[in-house]
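Next up is a structure, given as structure tokens.
All protein chains but one are shown at their positions in the complex.
Let's look at subunit A:
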Amino acid sequence: MFIQIENTSPSFKEFTLVMPAVSVGNVGQLATDLIISTLNMSRVGYFHTGCLIPMVGNNPYAPSADNSTELCTTAEVYASPDLKLAVLQIRSPIIQTKRKPFRKLIISWIKSSGFARTVLLSSSHAYQRDDQQIHSTPLRYLLSPAMQRVVGDALKELDWREMEKLKMFPGLSETEERLYIPGGGITKGLYTDCCSEDVPLAVVLTFCSEGDNIPDAFALVSHLNDWLHLVGKPSDAQWKVPDSWRLLFGNGIPLAIF
């Protein structure tokens, strides 16, 4: 459930919510980090639930020299009232048996907070693309019917590509199709739920492989910026990398080995 921080009474009426799906390469989470750190957003609340694995650390967006003591938890909500933007960052995996309750929790929070639209940043296994998907940009989008009414053709005009539906029985039946997002975590489930519950949701995802996924995160967040204009003009977007991204590939080397 959402618990606001003392002395703040955030209202999310008509806000845009951006949140990651915990998915392959953690691309959505990295992209979300970039948004929070670049826009210098302030924390307005926690998303405290037993569906996520608990973790704590020090403020990941503080400069490392600053001896910051602000405790950060598993899932937190940041807001920027000027931009009418709220961001939910999720920092740990969803417990596997609790995916459904988690999706329900998110949707009921979106409904009760009055968000105008929700953007889910996600990713999918690059190695599971089919022939037509390999031959183009790795970025895709999906709109729930409610979102389609809000956005209209804006994304088509930006030259974005919609996530293709795959044939259920290739070679046998050409009519039955299904949405397939391998490695996307709750992406497909949340999208389906939003479609049936008439919640405006856009999924913006990239195909990627596990590894150093920082370039994927930059590509995804710049792509999103083409649409939402979060930072400056699309061309001169300067993203600020949070200090906590250091040491992703291990510690320093012992000097004694030289």
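Heads up, the rule we're going with is that a residue touches a chain if its C-beta (ideal position, glycine included) is under 8 Å from a C-beta of that chain, and two chains touch if they have at least 3 such contacts; residues count from 1.
Everything that follows uses one rule, which is that contacts and distances are computed from a predicted model.
Undergrad: I want to check something: the complex is missing a chain, and I'd like its UniProt protein name from "WD repeat-containing protein 41", "Actin-related protein 2/3 complex subunit", "Proteasome assembly chaperone 1" or "CTD nuclear envelope phosphatase 1 homolog".
TA: Options "WD repeat-containing protein 41", "Actin-related protein 2/3 complex subunit", "Proteasome assembly chaperone 1" or "CTD nuclear envelope phosphatase 1 homolog" narrow down to "Proteasome assembly chaperone 1" for the missing chain.
Undergrad: Looking beyond the chains shown, say which of A:M55, A:A116 or A:I134 touches the absent one.
TA: Residue touching the chain left out of view: A:M55.
Undergrad: Taking the entire complex into account, which one of A:S9, A:T69 or A:Q132 touches the absent chain?
TA: A:T69
Undergrad: From the listed residues A:T97, A:Q132 or A:Q238, report the one that touches the chain absent from this view.
TA: Reading the full complex, the residue touching the unseen chain is A:T97.
Undergrad: Quickly run down the residues of subunit A that touch the omitted chain.
TA: Answer for subunit A: residues 3, 6, 22-26, 29, 46, 48-50, 53-60, 62, 64, 67, 69-71, 73-74, 91-93, 95-100, 125, 127, 183-185, 188-189, 209-210, 243-247, 250-256 touch the chain left out.
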